[in-house]
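Every protein chain but one is kept in place in this view of the complex.
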Amino acid sequence: MAIDTQTLKSLELFSELDSEELERTAKLIHPMRVMEGEVLALRREPAQMFYMIMKGNFMVSFKEGKAFTLHQRGDIMGWSTIVTPFRYTGTIVALTDGEVLAINGDEFKVLIQGDASIGEKIMNRINPIIAERVPYFSREAREARKELLEA
Amino acid sequence: MTGMEAISAHNGWAISAIGVTIVFTGLTVLSLTISQLHKVLAFMERKKSDSQKRAEGAKEIDVSDIIIPGDMKETAREYKMIIDRMDAPFSLPRLLELSEKCGLNRPYSNLNDLIGSGLIEPDGEGYYRWKGPDNP
Partner (left out) sequence: MENMFMDFISNTGFAMADYRHIIMIIIGITFIYLGIAKHYEPLLLIPIGFGILMGNIPVFKGLGLGIYEDNSVLHYLYFGVTSGVYPPLIFLGIGAMTDFSTMLARPLLMLLGAAAQMGIFLTFLGALALGFAPNEAAAIGIIGGADGPTAIFLTAKLAPMLIGPIAVAAYSYMALVPVIQPPIMRLLTSRQERLIRMEEPREVSKLEKIIFPIIGFLLCCFLAPAALPLLGMLFFGNLLKECVVAERLAQAARTSIIDSVTILLGLTVGASTQADVFLTPQSVGIFVLGAASFCVATASGLLFAKIMNMFLKVKINPLLGAAGVSAVPDSARVVQMVGQEEDPTNFLLMHAMAPNISGVIGSAIGAGVLWSFMS
């Protein structure tokens, strides 16, 4: 089921996109129901899906037992899909039943890399969120990048 | 040359017998290997997570003696009992793991309720603290 552009526009991540850009983005998005306890992503696994919360509560946990919880509509999870080394830095689990919008990471990357305007508008929104979350996983991210460089 | 004579003259029987044997051997060995693969991976994963826990210095917390009485309905009390056994500030995923181990009902949504009601609060460093009364 496709998502309408009005709904997308109401999300902070896509609020700057114009109608044509919203339509292109909407084609990639799949609404998904999630159940309490459902794991959406596993730490260190290849990051395949990017999520936006529509409804529900989620926990993102990191190495050494650190974690934060997300409860707001529009909160994003799984940004590792578009940032090297493309591996989830945290495990995402649903604390309650809910609904998310899911985007395939590869398609999202193509969208962002293939259209400078969309890329800039979306990355402008994502970058501060990444910066905010860095303290939770910074050591691990450094290690992962080091592993990647060594490989 | 035709018939059985042709088959024998060209080693047909031997080639077929060996061919069938090789195909069966190949797929049997592959099948046996695959059937053990997930066990080996699970074993390695267990070892890895054990050593990771040790490396991270996570104390093995014994919760086997915590018996949640049937009449104790308040979620808060149940969770407080577990949190008391943990270091402060405590790890949220660890609390979830222990509450599952204790067999608490719907640990995910209950934990969410506790956070929502402010009984559990983040410390800003990725860990959490109990903010409710000592005897909820």
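Should a chain be cited, it is by its letter among A and B, assigned in written order, with residues numbered from 1 in that chain.
Please note the rule applied: a contact is a pair of C-beta atoms (placed from the backbone, for glycine too) under 8 Å apart; a residue touches a chain by one contact, two chains touch by 3 or more.
Just so it is clear, the model here is predicted, and its values are computed rather than measured.
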| item | value |
| --- | --- |
| Touching residues (missing chain, whole complex) on chain A | 45-46, 48, 86, 106 |
| For chain B, residues in touch with the removed chain | 1-4, 6-7, 10-13, 15-16, 18-20, 22-35, 37-38, 41 |
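Keep in mind that, in the parts below, only the chains that are shown with their structure count from here on.
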| item | value |
| --- | --- |
| Distance from the mean Cα position of chain B to that of chain A, given in whole angstrom | 24 |
| For the chain B and chain A complex, residues of the former touching the latter | 56, 58, 91-94, 96, 106, 108-109, 111-112, 115-116, 122, 125-128 |
| Chain A residues touching chain B - in the complex, by the definition given at the top | 36-37, 57, 59, 61-69, 71, 91, 93-96, 135-136 |
